[in-house]
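One chain of protein is taken out of this complex; the other chains stay put.
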Amino acid sequence: MSFRDGQELFADVDLGREKFLNRVFHAVLVAASLFGFVMLVLLILDVVWEAYQGLTVFQIDPVQFLTQPSSSRAERAGFGASIVASLWLMVLTAALAFFIAVGCAVYLVEYASRNRVTRLIEANLANLAGVPSIVYGLLVLALIVNDAGLGSVILAGAIALALLIVPIIIVASIESLRAVPSSVRDGSYAMGATKWQTIRRVVLPQAMPGILTGTILALARAIGETAPLIMVGTMLHATRYPDGPLSSFSAMPTQIYNWTYQADRMFNGLAALGIVVLLAFLVAMYVIAGYLRKKYEADASLTNV
Amino acid sequence: MSSEMTDTTDETLIETGFSVETDRGREPTDAEGIVRSEDLSVYYGNERALEDVTIEIPENQVTAIIGPSGCGKSTFLRSINRMNDRIESCTVEGELTFHGKNVYDDDVDPVALRRKIGQVFQAPNPFPKSIYDNVAYGLRIQGRADEVDLDDAVERALKGAALWDEVEDKLDESGLDLSGGQQQRLCIARAIAPDPEVILMDEPTSALDPVAASKIEDLIDELVEEYSVIIVTHNMQQAARISDKTAVFLTGGELVEFDDTARIFENPKDDRVEDYITGKFG
Partner (left out) sequence: MSTDTKSGPGISGDDTLEDAHKSNDRVRRIFFACATITVVTTVAIFLVLFDNAASYFFGARLSEVLLSGDTFSRTVSFTEFFTGTRWAPDHSTPAHGVLPIVWGTLAITIGAGLVSIPIGTATALYLSEYASTGTRNKLKPVLEVLAGIPTIVYGYFAVSFLTPVLVGGIATNVINPAGGLLDSISHLAPFVLDPAAEWMMGVRVGRYSLLAGVLVVGTMTIPMVSSISEDAMQAVPDELRNGAYALGATKYQVSIRIVLPAAVSGIFASYILALSRAIGETMAVTLAAGFNANLTANPFAEIMTMTAYLVSMARGTSAVGTVEYQSLFAVGLLLFLMTLTMNLLNDRLKQRFQEEYR
């Protein structure tokens, strides 16, 4: 028996229906996968178009936009005070969250023994990551803003954001601490180092790029958060520059929310421009995080050689 | 193993130390060979895994493929049923024919090809389904579940894989609950249930204990009455025990020698093959 023709050889195999199904299924999957892509393109085009409209139709002056505080009159409104408020928020949030999160990660990776307390802490972490951000805002509103009498200030907002990102930084830190090979620790212990000496001089320095990357990504999440700040009681318009952590404020996302919410079309242009600035901050943070990660990976491959 | 086979003569060879049954009474039914390759080369990216392999594998016999690790024997096996297609960087040159038809021609669908050429893998890989569903899987996906009596087909396949007596009462239990050796026989039952023409086996006993392995070897001896079996093995004793023909691949993906198993083990032509089977190399 010898065949020259595939059709003859496989005459008893009927693949028509299955091939058709496979092709239809493939097409459906491609179409579904494109949905996300199309929405992303639409979103970006929409923001860019509205921002362009703001600059041309409503003649928003970029310099004024970036330097002036907001105003209830659209033609005088700027984004400067919100940018500064967001920067304050980021600094305070990072300061509040970083040490607690890294401390918790170090405890879980380096110290904790497998007992019920450890399991409770780990289970709780997974749960905290799933708590809606607005709930953190409610917590800070009741406990810090009102009961403790701090008021609706930048520090209160930063506490809410810090609570929100602590679990994120912990998870990233745990990962990079676990990535430090145990042989490195053994080397240090063999020199007679204590646990803390080993952690401080050997483990943490090696894990730090990964921890920093995770922290920056967490801050990128925090800088766009709106709901917790609204709950804390941020101002409607950032009409003046904040002068410190105890000053009232409206950060970039809350200012964008207020502008989006206005009926006047010019405010929508302002909101689009605000989004462009916010996204620029995000991109910058992602670029830094990506650079750190790449550098870290290059270093790691060097030490492996 | 061989002591059980009273109808064959055992010969102990001084040079290689292998006992080979010289005559199994099996004659190839098709002189041309069911699978043939002509200058077959396989590349992973720029790396050549097989180099100009030309071979003619006879029907209804056991053909063993041996060689040191990395010699391309598994690659050759996977290129027969085009499982290599699953590896993105893999490219094939030359010809590989099944019944005289080049399976790499545009008009050959690998899915159709694999319905005629079954495969058993190195580690048992039953699906996380019941024993029954595992065996019925092939017939179901091939759309033949309605044409045949499924219960009957499952029973026949399990009997063919010498597993029926052990699982008769628990066909609804998960295939994963079986022992390693049973799982591998379940995979053989799964492969033969749709009644392919060729069964490829990629080191089917390497993950099993010796007792389970010998059961599989017995089974192969029976399977060959209905199927052409091509088996990759790193175990030279196994190749000597069960195969009619043996192909020896050496590092670099080169087919060095292909002949009757007895000839290969008693009197190899190539010095490198002799070195390999006497353990001086590889």
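Per-chain residue numbering starts at 1, and chain names A and B are given in the order in which the chains are listed.
Please note the rule applied: a residue touches a chain if its C-beta (ideal position, glycine included) is under 8 Å from a C-beta of that chain, and two chains touch if they have at least 3 such contacts.
On a predicted model such as this, the values are computed, not experimentally measured, just so you know.
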Residue of A:Ile60, A:Ile211, A:Ala227 or A:Leu292 in touch with the missing chain, whole complex considered: A:Ala227
Footprint left on subunit B by the chain that the document does not show: 81, 83, 86, 88, 111-116, 118-119, 121, 123, 125-129, 137-138, 141-142, 187, 190-191, 194, 200
Residue numbers in subunit A that touch the chain omitted from display: 13, 15, 18-19, 21-22, 25-26, 28-30, 32-33, 35-37, 39-40, 42-43, 46-47, 50, 99-104, 106-108, 110-112, 120-121, 123-128, 130-139, 141-143, 145-146, 151-152, 163, 166-167, 170, 188, 191-199, 201-202, 220-221, 223-227, 230-234, 253, 256-257, 260-261, 263, 265, 268, 271-272, 275, 278-279, 282, 286
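Here is the rule we go by: only the chains that are shown with their structure count from here on.
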Chain centre separation in whole Å, for subunit B relative to subunit A (CA means): 53
For the subunit B and subunit A complex, residues of the former touching the latter: 30, 32, 98-101, 105, 107-109, 111-113, 115-116, 142-143
Residue ranges of subunit A touching subunit B (in the complex, touch as defined): 1-7, 9-10, 13-15, 17-19
